[in-house]
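A single structure is presented below for examination.
The complex appears here without one of its protein chains, the remainder shown in place.
And now, chain A:
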Amino acid sequence: MKRIALLGMPNTGKSTFFNRLTGAGARIGNWPGITVDLLSAKILLGTEMVEVVDLPGLYDLHGFAEDEQVVRRFLLNNPVDLLCIILNATQIDQQLPLALQLRRLGLRAVAIMNMTDEAEQLGIRFDAAALAAGLDCPVCFISAKYGRGFPEARETLRHVLSLDAPTASPTSQTDFVADEALIAEAEKLIARSVKMPRVLEYGLSERIDRFALHPVLGVPLFFLALFLLFQAVYTLGTPLQDGVAWLLEQFRELGLVHLQAILPGWLYGLLVEGVYDGLGTVASFVPVIVLFFLGMALVEDSGYLSRIAFLMDALMARVGLDGRGFVMLLMGFGCNVPALMGTRVIRARGLRLLTMLIIPFSLCSARLQVFIFLISALFSPTEAPLVLLTLYATSFLIALATALLFKNRLGGGEPLLIELPPYRLPTFQQVVLRAWHEIHHFLSRATRFIVAGVVAIWLLTHLPTGVPAGGPETLAGMFGGWLEPLLRPIGIDQQMAVVLLFGFVAKEIVLGAMAVVYGVQGSALAQLTAQHMDWVQAFSFMLFTLVYTPCLSTVATLRGESKSLAFTGVSIAWSLALAWLLSFVFYQGARLLGY
């Protein structure tokens, strides 16, 4: 099968183009010579099945960032029939040297000039023929965002691929050697083929930045925006969540209870009180998660994240990190795993490890649902947003304090250079696609872990047979008993101890596990929880949940990305110790104060 590789700088809309070209069929795969996963998809191009690989964004072929090494190793180890070079038309002067560099590899190529809609607005004009002659390959002008020119680009790819031309492959690292002459060549080509207004004014972006990057207002505005986003998720999401929970309860009361007459007692217990209650409790949070990821996608695609790096860099420098570390903490609000993988852009190992050490403290969406549940069960609607805000603030503070403590062992700087792209209003379709991708990830994770988790919990709370379910003589009771001396000082009882044990696997299981342990779901679960713990215990439980190791996937990613067992061990031990210590101080402190 022939293979097309997509290449281009960051911020060229490469992923948008990839998504348009391949539809939804992309999968993550392993490739010879490289250790990271790349997205690829098989598509029908004309009459032929073709494989399309999305390579990481890079600034130039001889860079030393991990992503750039990945691209080099990929090209050396995997035959490529066609290079598809994605260029950002609004920054053509910066991008041509890379395109020329890629052309030197001798592979067949098609250049895709993307974002022509924005370029047009900026008054940039292209001489297509001169550009194609200079690059010695076909050039297509498209807008991947709106789909303009896309069918023609697809046809060009098909046509070039069908030509029977010999394909050379780069054979050694020396094929990637830098060439200063390329830059001069690029400048000549620009002069021949591109007409640019002398000074490009990004009027609107500029005006937004006057506020967004304001020396005094910038940071408060950012926190205000963050607060509004969470407020919106909470106020819109919780009624939806109640609605879904109610529907699931009705289905149980009106439909499933009749199974009691048909099924043997243990099977009914396992299926309805175990799997259905457990899954249902988690499923009721899907609307909140959907809203949350819609918001995240909107922020990520807008170009605001690099502004946050700008605003936060001075603060982060004090704790041995840089602005990117803060952005990765924000990404971690969705899920810690991709945030950890995002640290690949950091070249200095110490700095990267320090960033990876703090990301697991980022309050991810799985922990968010546990908190929303407990907060609505134990706090009044007016207190609720404040409690949630406190937890987010704690998450930041712990991350920063951890960095400060470890910065002399890890850390270390590297030159920082980040592009501040013009603000983009993502299209509706773009946001929905991105959000869907995240939700899909959440659901597949959730079903995989939760079904296994709730079944295991149900068994633990019901075995051995012949003792009261959930009582101290069951397996769960025994585990809880062993953990009790450790968890009593932080206000966590036997039953919740078992829940925490399972939370180590994935926080999505926590609520499912609570439903199984208490044997109810929905509003009944909230009421029962409120009877079993007071607000001090609940907050202590939430603190512990926030700080201790997020999930097994995070541990696996820490191990895989750091390639160090010792580092992974330190990360787990530190988060467990800190979780216990913080909960202990809070719980005992609150009790001393008479709460």
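Keep in mind that, in the parts below, contacts are C-beta pairs under 8 Å (C-beta built on N, C-alpha and C of every residue); 3 or more make two chains touch, one makes a residue touch a chain; residues count from 1.
Everything that follows uses one rule, which is that contacts and distances are computed from a predicted model.
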_Chain not displayed: protein name in its UniProt record ("Carbon monoxide dehydrogenase small chain", "Dihydroxyacetone kinase subunit DhaL", "ABC transporter permease" or "Ferrous iron transport protein A")_ = "Ferrous iron transport protein A"
*Of the listed residues A:39, A:311, A:457 or A:500, which contacts the missing chain in the full complex?*
A:311
*For the full complex, which residue in A:127, A:253, A:383 or A:419 touches the chain that was left out?*
A:419
*Identify the residue among A:215, A:265 or A:466 that touches the chain left out of the display.*
A:215
_Out of A:60, A:117 or A:185, which residue would touch the omitted chain in the full complex?_
A:60
*asked:* For review purposes, identify every residue of chain A that touches the missing chain, sorted by number.
replied: 9, 59-60, 62-64, 90-91, 93-94, 97-98, 122, 178, 183, 196, 200, 202, 209, 213, 215-216, 218, 306, 309-311, 313-315, 317, 322-323, 347, 415-422
